[in-house]
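A single protein chain has been omitted; all remaining protein chains appear in their positions.
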Amino acid sequence: MEMILSLRGVTASYDSIAAVKNLSLDIPRNRITAIIGPSGCGKSTLLQCMNRMLEEEPGATVSGEILLAGKEIQRIPKEDLRRRVGLVFQTPAPFPFSIYKNMTYAPKYYGLKDGESMRLLVEEKLKMAGLYDEVKDDLGKSAYKLSGGQQQRLCIARALTVNPDVLLLDEPCSALDVKSTSIIEDLLPELKRNCTIVLVTHNIAQAKRLADRVAFLYNGELIEYNDKSAFFDTPQETLTRDFLGGARG
Amino acid sequence: MRNAKNLLFSSFIYALTALMVFVLVFVIFFIVREALPLFREVPLSDFLLGQRWMPIGYVGNPAYGIGNFILGTLLVSAVAMLFSVIVGVGTALYLACVASDRQRSLLYPFIDLLAGIPSVVYGFIGLVIIVKFFLKLGHPSGVSVLAAAILLSVMILPFLVSSISDTLRKLYMAHLPSSNALGVEPWHATAHVILPLAGKSILLSSILAISRAMGETMAVMMVMGNANLFPTLLGKGETIASLIALEMGTAEVGSTHYHALFAAGLILMLLLLIINTAINAIQKKVLG
Partner (left out) sequence: MRFSAKFVKSWAYISMAVTVLVIVFLFAYVFFMGSGAISLAFITEMPRGAVLGSEGGIWPAIAGSLWFTGTALILGGIPALATAVCLVFYCKDKRIYNFIRSVIQSIAGIPSIALGLFSYSLLVRTMGIGRCVLAGGIALAIMIFPFIEVRIEKALNEIPRALILSSYALGISHSYTVTKLVLRAIRGELVSGLILGACFAMGATAPIIFTGGVAYAAPPDSVMQPAMALPLHLYLLLAQGTTMPQVYGTAFVLMIIVLVSNTVATVYARREKHTWK
């Protein structure tokens, strides 16, 4: 299996307090890798290391090596890296524009001018995010008028407009209701045909439903990392067993 | 290309900011520099406490004492603040405790209109309404510290109302539910819980309003009479700002008179700075 992201001894700290400690991990291409663990275990921090978004946090520092398709990400210009490795946040954050303008915001930046190809791109990505049928008649509507679940799918669609190789999802469903959650969960296995997905979640059942591989983080350290079936059927570590059993949720 | 654009934009932002900060620092530096030569000729205590201001020595020696102007500035601002607080706190109470959201959304911009009226228009209305009224009551000239204070109280009203009503509204939203749950009448709660709790911040807002009032030039100059007298409510008086506005045009650049006007401006700035710094410090300490 081809690895798209490789982390080697990554440590991330806020004001010199380590949130991720000396962590190594390989993420396979075109798979869904779930990162689970209790809140505060460093999942989100780890995710933000992967496209250098952590650098935007004041006082945060990262050390160690992260390779994207074999290339150290510090050597890739920040902006190129983030185009290739997209990130969707926990709470939906649509821009205060229309749905259509939310979708064209990034492609315009990357130089797409032609109206027709823009329209096709918007349609394609909205379809991929499972939102197109709900909004196709009213693309000029303000994104703020959408429901929370629709907003989150718009954010996923927006992240897809730049054709990323990897999509990082930071607990994308934790702010949503059950129905929106299930729509998004149906969507992810479709998406992995085109890109690699790294999904942070504290919901074990969600990881079980979606992931190909599962990593368990505890206190900033990688405790266990394995294929889904092996991870859930025969966990090796006591900590993992306790977490899955709910003892340390 | 994109990188070039980004670099160009950030350099533009940095350059403009640096330029502006430089200009602002230079303004402060310049005023201080032009003020200091005065103190080689006039001792600071004579300048601050002296009551004779005679920049051109027609009779006797020139004298540069701004004691009366300082007192005039403080008196007119303090009296204006008193008037303004009485109406301002009441208005803020109405906005915080009575007005519906819709009323509030109309009343706030309406009251803010007061802040937009040019100060010469205030001065003009002060002349034709307040000064005329004082004349009718038998005041010899109509112009006085009191007339200026009344006018000034209207000018600072919007600042007082907006800062006090913010505080009152927060307290009202925080305490009313529990007081209602006890079955206490809302106005009783307002009188006995909310107003006392807001006391300190009302005091701070009032002092801040004084500092606003002290910098006002034109309106006050037009109705206060502009005479170098020890200020009394019904007598004429003159403020530091009026002094500068009235005499700058006639002062020879580099003369002692000129430096004295800058020094007067510096004293006014320092007064404002002391008040504002003190308020900031108290605010941090008391209100967290």
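Chains: A and B, in written order; residue numbering restarts at 1 for each.
Note that contacts are C-beta pairs under 8 Å (C-beta built on N, C-alpha and C of every residue); 3 or more make two chains touch, one makes a residue touch a chain.
Every value quoted in this text rests on a predicted model; they were computed, and no experiment measured them.
Q: Which one touches the absent chain: B:48, B:127, B:176 or B:227?
A: B:127
Q: Which of these, B:36, B:98, B:174 or B:233, touches the one chain of the complex that we don't see?
A: Considering the complete complex, B:98 is the one touching the chain left out.
Q: Of the residues B:82, B:173, B:191 or B:281, I need the one that contacts the missing chain.
A: The one listed residue touching the chain not shown is B:191.
Q: Considering the whole complex, not just the chains shown, which residues of subunit A touch the missing one?
A: Where subunit A meets the chain not shown: residues 51, 53, 56, 58, 78-84, 86-89, 91, 93, 95-97, 105-106, 108-109, 144, 155, 158-159, 161-162.
Q: Determine and list the subunit B residues touching the chain excluded from the picture.
A: 2-3, 5-6, 8-10, 12-14, 16-17, 19-21, 23-25, 27-28, 30-31, 34, 86-91, 93-95, 97-98, 105, 107, 109-114, 116-121, 123-125, 127-129, 154, 157, 161, 185, 187-188, 190-192, 195, 211, 214-218, 222, 241, 244-245, 248-249, 253, 258, 261-262, 265, 268-269, 272-273, 276
In this text, only the chains that are shown with their structure count from here on.
Q: Approximately how many whole Å separate the CA-defined centres of subunit A and subunit B?
A: Chain centroid spacing, subunit A to subunit B, equals 54 Å.
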